[in-house]
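Up next is chain A:
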Amino acid sequence: MWDDFVRLAVAKANYWIYIVLMCIGLWGMIVKGNLVKKIIGMNILQTAIILFYVSIASKAGATLPIITHHGPGTDSIQAVGHINPLPHVLMLTAIVVAVATLGVALALAMRIHRDYGTLEEDELLAMMREK
Partner candidate 1 sequence: MTPVLSVKPLLAILLALGLPAVLVSSRSANLREAWTFGAAGAMLAVIASMVPAVLGGACLEWTLVSILPGLALQLRVDAFGLLFALVSSSLWIVTTLYSIGYMRGLQEHSQTRYYCFFALSLAAAVGVAFSANLLTLYLFYEMLSFATYPLVTHHQDGEARASGRKYLAYILGASIGLVLPAMLMVHHLAGTLDFTAQGILDGHAGTSQTAALLVMLVFGFAKAGIMPLHAWLPAAMVAPTPVSALLHAVAVVKVGVFSVVRVMSGIFGADFLARLHLGTLVAVVASITIIGASLIALSQDGLKRRLAFSTIGQLSYIVLGAALLSPSGLSGAMLHIAMHAFGKITLFFCAGAIFVATGKKYISEMKGIGWAMPVTMGAFFIGALSVIGLPPCGGFISKWYLLMGTLEADRIALLFVILASSILNAAYFLPIVYQAFFCSPAESRFERRMHEAPRWCVVPPVVTALASVGLFFYPQPFLALARLATGALLGGP
Partner candidate 2 sequence: MSVHYPALVVVMPVVAALIIAILAWVHPSRALPVAVAALAAAAGAAAMMLVRVLAHGPFAYHLGGWPPPVGIAYEIDHLNALVLAVMAAVALINLLAVWPQAEQRFAERTVFFYALYLLFCAGTFGILVTGDAFNLFVLLEITSISGYALIGLGRRDAALASLNYVFMGTIGASLYLLGIGYLYLVTGSLNMADMAAILPRIQDSRVVTAAFIICMTGLFMKMALFPLHGWLPNAYSQAAGPVCSLIAPLTTKTMIYVMVRIGLYVFSPQFTFGRLDLARAMVWLAVMAIVFGSLTALAQTNLRRMLCYVVVAEVGYMVGGFWLGTRTAMTGAILHIVNDAAMTLCVFLVVGTIGHQLKSDTFDTLRGAFRRMPWTMAVMVVAGLSLIGVPPTCGFFSKWYLLGGALAAGHWGLAGALVFSSLVNTLLFFRIFEIAYFEPVNTGNYGHAAPLRYAEAPPAMLAPMIAAAMGLIVLGLLTGEIVTRLIAPAIPAAIP
């Protein structure tokens, strides 16, 4: 029983890690009252998914996907020997998206701080209700 669990945990370690990270991110976004902490939670969530993508590219015993031998007369390329480059490329885009989202979120947070002088959600809501 215990052995099974350990084997499962080790074999699927990447999934466990991304799920735990994702939960931390979601928890931060839902529970924290401070807007910057929420933004950090959001970023953790996005990073968790990026890690998931990167992790599924790996293969046992594979190397970097840099092809040194090509052209006629050489050995054919063994895909098994290289990790999958595509998820990495996709994640470059996803990172850019995440950065842009972060930028917009922080800009909004700055504007809120400038207008209201606080970033605590409950205080903000109280101020809005009073108005």
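Keep in mind how these were chosen: all candidates are chains of the complex that A comes from, given by their letters.
Please note the rule applied: a residue touches a chain if its C-beta (ideal position, glycine included) is under 8 Å from a C-beta of that chain, and two chains touch if they have at least 3 such contacts; residues count from 1.
Note that the coordinates shown come from a computational prediction; the quantities given were computed from them, not determined experimentally.
Checked against 1 or 2, the single candidate touching chain A in this complex is 2. On the chain A side of its complex with candidate 2, the touching residues are 26, 29, 35, 38, 42, 45-46, 49, 52-53, 56, 87, 90, 93-94, 97, 100-101, 104-105, 107-109, 111-112, 115, 124, 128.
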